[in-house]
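Every protein chain except one is present and positioned as in the full complex.
Our next item is chain A:
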Amino acid sequence: MTDYTSAEMMTVTAARALENGMTCFVGIGLPSEAANLARLTHAPDVVLIYESGTLQTKPEVLPLSIGDGELCESALTTVAVPEMFRYWLQGGKVNVGFLGTAQIDRFANLNTTLIGDYQSPKVRLPGGGGAPEIATNAGEVFITLKHSKRAFVKDVDFVTTLGFGRDGKGRDGVPNIGKGPTRVITDLCVMKPDPATKELTVVSLHPGVTRDDVIQATGWEIRFAETLESTPVPEANELEILRELKARTDRKHAGA
């Protein structure tokens, strides 16, 4: 199948990043879509955890909020929110945190707090939520968001959530901390942090996307890996399952 949108390409690629059997702490929105697609395709035993306390949940439709009833009803068990963050996340039971963001910089720091100055913000964003501790207490972090110059900035206005810090060394020497962001999946490409500098580097371009497309959509001089791969296209069954999932979700949230 060749007929797919760039948004579908992003979701399918993000879903493929999850391996069967992984324990994944899922953010709402794009990460949730990707994580559930993974569960419905190649990773039936992926364990999805949402910060509302729902452990090993298998929602039939994508939740609009992090605490939709659907998440609880389809979970193995539901625990209190302090237990969720203390025992399960901080206790080291989560392999991967899957996050979205409003702004990301070259060292994969995330900003979901505000644009502008803290005391007189130009745009006030929702804030940190679970992300600051998911990003440091999960084994590693996947990030997915749409590629744009507004989102991909050289330096975020505010570090809500640690990637690798303002100098790329934010995790150095810190005990009991996860590996941090290991990949960023957008609608144009896949990026990984450079092993030495931690600066995000494009490792794979989606089919039909040029280097220039990525350069134009990134707010810093983006680097490309020496051997640049081409991201595999979505399979027919992945697209079919994703579209069914989204259609079911739309019907449910329209109140039908």
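The working rule: a residue touches a chain if its C-beta (ideal position, glycine included) is under 8 Å from a C-beta of that chain, and two chains touch if they have at least 3 such contacts; residues count from 1.
What we mean here is this: contacts and distances are computed from a predicted model.
One subunit of the complex is not drawn; among "Na+/H+ antiporter subunit A", "CoA transferase subunit A", "Tetracyclin repressor-like C-terminal domain-containing protein" or "Spore coat protein CotJB", its UniProt record names it "CoA transferase subunit A".
Interface residues of chain A facing the missing partner chain: 28-29, 51-54, 63-69, 71-72, 78-82, 84-86, 89-90, 109, 113, 118, 120-121, 123-133, 136-137, 158-162, 165, 170-171, 174-177, 252-255.
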